[in-house]
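In what follows, a single structure is set out as structure tokens and then discussed.
Here the complex is missing one protein chain, while the rest keep their positions.
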Amino acid sequence: MARTVTTNRKILNTTIAWAIGLLIFFPILWTILTSFKTEAQAINDPPIFLFFDWTLENYAVVQERSNYMKFLWNSVIIAGGSTVLGLIIAVPAAWSMAFVPSRRTKDILLWMLSTKMLPAVGVLYPIYLGFIKLGLLDSRFGLVIVLMLINLPIIVWMLYTYFREIPGEILEAARMDGASLREEILYVLTPMAIPGIASTLLLNFILAWNEAFWTLNLTAVNAAPLTAFIASYSSPEGLFYAKLSAASTMAIAPILILGWFSQKQLVRGLTFGAVK
Amino acid sequence: MGRITLNKVTKSFGETQVIPPLDLTIEDGEFTVFVGPSGCGKSTLLRLIAGLEDITTGHIDIDGMDATAVPPAKRGLAMVFQSYALYPHMSVRKNIAFPLRMAKMDQVEIDRRVDNAASVLNLADYIDRRPGQLSGGQRQRVAIGRAIVREPAAFLFDEPLSNLDAALRVGMRLEISELHKRLETTMIYVTHDQVEAMTMADKIVVLRAGHIEQVGSPLELYKAPRNLFVAGFIGSPKMNFVEGAEAAKYDAHTVGVRPEHIAISGTEGAWKGRVGVSEHLGSDTFFHVHDTGLAETLTVRADGEVSFKHGDTVYLTPREDVVHRFDAQGLRIG
Partner (left out) sequence: MATQSSRSAARLMMAPAVILLLGWMLAPLITTLYFSFRRYLPLRGGDQGWVGFENYTRFIGSSAFWPSVQTTLIIVGGVLVITVLLGIVLALLLDQPMWGQGIVRILVIAPFFVMPTVSALVWKNMFMDPVNGLFAHLWKFFGATPVEWLSQASLQSIVMIVSWQWLPFATLILLTAVQSLDGEQLEAAEMDGAPFIKRFWYIVLPHLGRAITIVILIQTIFLLSIFAEIFVTTGGAFGTRTLTYLIFQRVLESQNIGLGSAGGVYAIILANIVAIFLMRIVGKNLDN
């Protein structure tokens, strides 16, 4: 029930909310602005907010120094590949848990989530050794597998919560209508769960995109995604704020744009399907 | 063809047995209604026949073939669910065509059958809509359409009318009955509403706690209920039960008289009482009579013209020839 409030109250709400929203968003805004400044203006005292000489120079320098497109492409492949692969494995598992629950379903689900609590660093070396043995070090395929495994519990959990909202009678109707299990999942469950699946896909794409432990430790040159691209700017070198900002903007822009266009699914996805 | 036989079928969920050993035969072409209060196992029984649940012991034959281990998709049965269970992402046409598509039927035949079903069920105007855009009654018809196109051996209905409003329910009841007359296919229909059971069934199966209390035609159950439970369940308003000295006169532990089998008069009769609430339906009037010393309330049906005021003294006379007699175990005598 929307309650009617006085205009004054609404103005007050709006002012406070916008102020807080802008405050939270400010670091990102500042980074984007700085990326268009010259290095000298970037560290000007007092800081210049809008009235500076807008330039694209930093982007050109960053692109020249490191091949942005290659990193971007690696990020897309790794984040996309791991998410899609995870989904393929998770859909049947989530079907089982949501529609044929047993006494152990909850335990399995919680166990899956608990594997995410294993500290990655504790197993870094064995994984590192294994990757060398299998020739997976610095390969996109290797990272796709690792990130898929890392996000699998979250994918299963999210799909499980979305599937549970679908009435079991509809799947039983499909069974009565002569659908095999494969057809039931493909033609009935999946199309009905599209919004949930989209949210799951988006959120896990973002988590994989931003993952910065395995991607930093298991890649060198060939498979390095944007996390590695940005990490190469971690040591200061003379005047570099504007270039750092340009590189940062390039690393986060794809996700911010994606987020902007798919706001609804993302908001749903961000709640991990856990809250309605 | 659709003769379904249940042979010593039981069902347990874990330790609890919800269906004790049960035998039942449903003849080909028969309209059978499973009726009983909620939790009596009627839906479970239907799901066992559908194959959506495994039976624990015993076996189910469909047309003489053992179907116990056959998956639901292969039993040749169609089901209409309480929630209709339509596929929300498909149009009405695609919903109805779904079972045919699953059967890999060719497109021409699918179209022919879907169009036919749509015209029979008056769905032609809505054929390209999604279920979300339909009213309850239309959804119900789509669910039925999806069932009939398959030309199944039998139809299973799981409380299909319980989500409709009262007026629509009466209409759909007739439509389903007419459908049965036309198709002459076996139908098994689950409901908790004895009116639906009485009006639609060839054969009623009254269930309580997984037990079959009685099987018979509507009139058999009405005229000769085998025990107190069936007597109280079938018929509306409920049968009046009288115990004690008055029952002993009839040589019984309990006697039952239906409201329509009691005459009411302001001047003379067998039992004296005081009028409580009267319900005027127009065609009939039901009087709730208190202080008879026989039971807390006796319900009496009278003609719509008859009128007594709250608190009036009235006299009731049961029709001797239709008094039902029950022994101390609640079983029918004679």
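For this structure, a couple of remarks:
Think of it as A and B in the order they're written, each chain with its own count starting at 1.
Keep in mind that, in the parts below, contacts are C-beta pairs under 8 Å (C-beta built on N, C-alpha and C of every residue); 3 or more make two chains touch, one makes a residue touch a chain.
What you are looking at is a predicted structure, and each value in this text was computed from that prediction instead of being measured.
When the whole complex is considered, the residue among A:38, A:66 or A:96 that touches the unshown chain is A:96. Of the listed residues A:112, A:137, A:179 or A:193, the one in contact with the hidden chain in the full complex is A:112. The chain not displayed touches subunit B at residues 51-54, 71-72. Against the chain not shown here, subunit A presents residues 1-3, 5, 9-10, 13-14, 16-18, 20-22, 24-25, 27-28, 30-31, 34, 43, 45-47, 89-90, 92-93, 95-97, 99-100, 102, 106, 108-110, 112-127, 129-130, 149, 152-153, 156, 168, 181, 206, 209-210, 212-213, 216-217, 226-227, 230-231, 233-234, 236, 241, 244-245, 248, 251-252, 255-256, 259-260, 263, 266-267, 270-272, 274-276.
As a working rule, only the chains that are shown with their structure count from here on.
Look at where the CA atoms of subunit A average out and do the same for subunit B: the two points lie 54 Å apart. Across the complex, subunit B is touched by residues 167, 169-170, 172-180, 183, 187-188, 191-192, 194 of subunit A. For subunit B in complex with subunit A, the residues that touch the partner chain are 50, 52, 71-74, 77-79, 81-83, 85-89, 98-99, 102-103, 146, 150.
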